[in-house]
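For this view, one protein chain was removed and the others were kept in their places.
All chains are identified by letter, namely A and B, in their written order; residue positions are counted from 1 within each chain.
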Amino acid sequence: MSVSEPRPTPPAVAAPPLWPGWTPESRDQLADLRTRYPTAEAVLLPALHIAQRICGGWLPDEAIRAVAQELELPESKVYGVVTFYDLFHQNPVGRHRIRVCTNLSCQIRGAEEIMEVLHQELGVGEEEVTPDGRCSYVHFECLGSCDTAPMMMVDDDYHENLTPKRAREILKGLK
Amino acid sequence: MAFERVLTRNVGNSDALTLRGYRKTGGYDALEKALRMEPDAIIEEVKKSGLRGRGGAGFPAGMKWSFIPQKDPNQARYLVCNADESEPGTFKDRLLMENDPHQLIEGCAICCYAVRAETCYIYIRGEYTKAAAVLERALKEAYEDGILGDGVMKSKFKLNMYVHRGAGAYICGEETGMLESLEGKRGQPRVKPPFPAVVGAFGSPTVINNVETLCNVPHIVSRGADWFKSIGTDERNTGPKLYAISGHVERPGTYEHPIGITFREMLDAAGGVWRGRNLKAFIPGGASAPILPASSIDIKMDFDTVAKAGSMLGSAAVIVMDETVCMVRSVARLAKFFNHESCGQCTPCREGTNWMELILKRLEHGEGRESDAALLKSVAGNVGGNSLCALGDAAVGPVKSLVERFPDEIDAHVRERRCPFPQYRYF
Partner (left out) sequence: MPKLTINDRTVEVPPGTNLIDAGIKVGVQIPHYCYHPRLSVVGQCRMCLVEISQGGKKMPKLQAGCSTPAGEGMEVRTDTPEVREAQKGMMEFFLINHPLDCPICDQAGECGLQDYSFKHGVAYSRFQYEDKRTYPGRERIPLGPNVILNMNRCIQCTRCVRFTHEIAKTGELGFFNRGARTEIGTFPGRELDNPLSTCVVDICPVGALTSTRFRFAERVFYLDKKPSICTGCDVGCNITVEHRRGDIKRYKPRFNPEVNDYWMCDYGRSTFERYKTVPRLRTCRVRDENGTNGSATATGWKEAIDAVHRLLRQRSAEGAVAFLGSGFLTNEEAWLAGRLADIVGTPHRSVPVDPGAGWTIPNLKGGLTGGELAPNRRGAEMLGLRPGLTELDETLGAPKKSNGKEAADTIDHDELLLGDGASRCAVLVVLDSDFGKAAYSPETVERLRRAKTLIVLGWADSPLAKAADVALPVATHTEKDGTFVNLEWRAQRFNAAFPAPAQVRSTVEVLADLLSRFDPAWGDLTAGKVFDRIAAEVPAFAGLQWRTLPATGASLHVPGSEAMMSDTAAQSVPEIS
């Protein structure tokens, strides 16, 4: 699909996953985390990581509220933390989250072309989710893999030494 | 090179990932030796070795340790290992953590014993999921083997060590930003004084050291400060050093060299500039370091020489740029990075990094003005030295070097009203 074509209206998106509540394992994890730090506040980052996993990769307001309640912190503080860090998302993301390093080492070895490939293949803009909910992608700051530039991170995995062809193959492999 | 690899000796040896494999290479002997020493003697040894912080600032590690107040035996003290490697161009710590996690744990444990800290947090950037998993596994083994926990290696020393994952913020690599983040806050650097050695994590004295710095510690303890000092250029620049080289070279990667190798030697070790092209410029120490032109190729890559040349060794992350690279676009990309990563609390950094990015983008898009070079320099001057933490200073490094060392490229952009180099859609 070419970029300039008007995109078909996406099918009705399923209601965003609200906060389903802490799972038993996550409760155990939180209890263990609390023993690691002298303050409850310090559990915030790990707790948000856990909450984000429960919510399928992003943090709806309900989840933020739940974390705030769990750790007895003001919601504004938790919200401030969520908006500060790049790895916390406040909008729905695809099942696969792609982060393309576009910092200098990758840029001068073709990261911009990789971004172009993603744009063409997925047909959506940055931080948008494909209509089927499969993927979303963003350009990202240095991911510490400059020796294998250009590279991208799909969920938790690094894909290095990319070429446009290799990037296309990786995208095809994502279910 | 006839140089013995020290820090990276286990890279490629997947056996070393396990505790047993690491022990086979002499692992944890240094910790055992350290536990028989007086803590202050370890600090002295590290001081004597001349080990300087490998994170960027190059502060003497032993000195840092000696600042930790020891008067109150009941006071909590912390070690926070800075594994938030986010400086563009830097990937050496990832290598160390993913390939030799026990080396880092051993270094942390020795440091904790020396400064009498009972808790160590390894603050690892959130994107390093693999390294975090490797470390978690290694920590588990170490606990099970009695290397960590109550009574380290059957001594009276008690030590807990945890991995703390960040969540994507370059500024958390700044030591006080890291402490804030560790405490569950926005990673906004604190005002200093008080320094972390006095009021650090959770209000207690805290040592913060980079992964590579701590990885050096077991070797100093087991082989002695004199051995360490025998490597390197002079008294102030000692030991083995990891150099991460990326960009337009044939074989980018992490190379271990004695500190003070020349850039030309480094480049040769990495196969030279790729595709037989000519060198245009290089960044000697990560994105914060001012760019050096090709004429500096014979520079000795140690802390003091690079500083004298008007740049900094920083994390020794070298980005090599060949003749096809547009310096304006490269610096604009770095400016975008710093603008994105500025925490936003202090005025010069928040507004200045943004403004510099806007000016550079304008230049790159062919909308530059003759006055822009002077404007960039002036804005950079107002940011540098006036910001709350070092990020402001870091952000102006590339910009200032662009104006000072590559004025012709700016002129070309202004004169031709476009970028004279090939264009890309993304910026």
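Here is the rule we use: a contact is a pair of C-beta atoms (placed from the backbone, for glycine too) under 8 Å apart; a residue touches a chain by one contact, two chains touch by 3 or more.
Being a predicted model, the structure only gives us computed values, none of them experimental.
A.B. asks: Which candidate, B:A169, B:I231 or B:I259, sits in contact with the chain we can't see?
C.D. replies: Considering the complete complex, B:A169 is the one touching the chain left out.
A.B. asks: Among A:L30, A:L45, A:I64 or A:I170, choose the residue that contacts the chain missing from this document, as touch is defined above.
C.D. replies: A:I64
A.B. asks: I'm checking contacts with the chain that's been left out. Which of B:G385, B:P407 or B:P420 qualifies?
C.D. replies: B:G385
A.B. asks: Name every residue on chain A in touch with the hidden partner chain.
C.D. replies: 61, 64-65, 74-80, 83-84
A.B. asks: Contacts of chain B with the missing chain: which residues?
C.D. replies: Within chain B, the residues touching the omitted chain are 169, 171, 186, 191-193, 339-348, 350-355, 358-359, 362, 367, 369, 375, 378, 381-382, 385-388.
To be clear about the criterion, only the chains that are shown with their structure count from here on.
A.B. asks: Hey, how far is the Cα centre of chain A from the one of chain B, in Å?
C.D. replies: Roughly 25 Å, centre to centre.
A.B. asks: Quick check on the complex: what are the chain B residues that touch chain A?
C.D. replies: 76, 85-91, 93-94, 125-130, 160, 162, 164-170, 181-187, 202, 244-248, 252-254, 283, 287, 317, 319, 321, 325, 329-330, 333-334, 337, 340-341, 343, 424-427
A.B. asks: Mind listing the chain A positions that touch chain B in their complex?
C.D. replies: Of all residues in chain A, those touching chain B are 36-39, 41-46, 48-49, 71, 73, 77, 80-81, 84-88, 99, 102-105, 107-109, 111-113, 115-116, 139, 141-149, 153, 156, 158.
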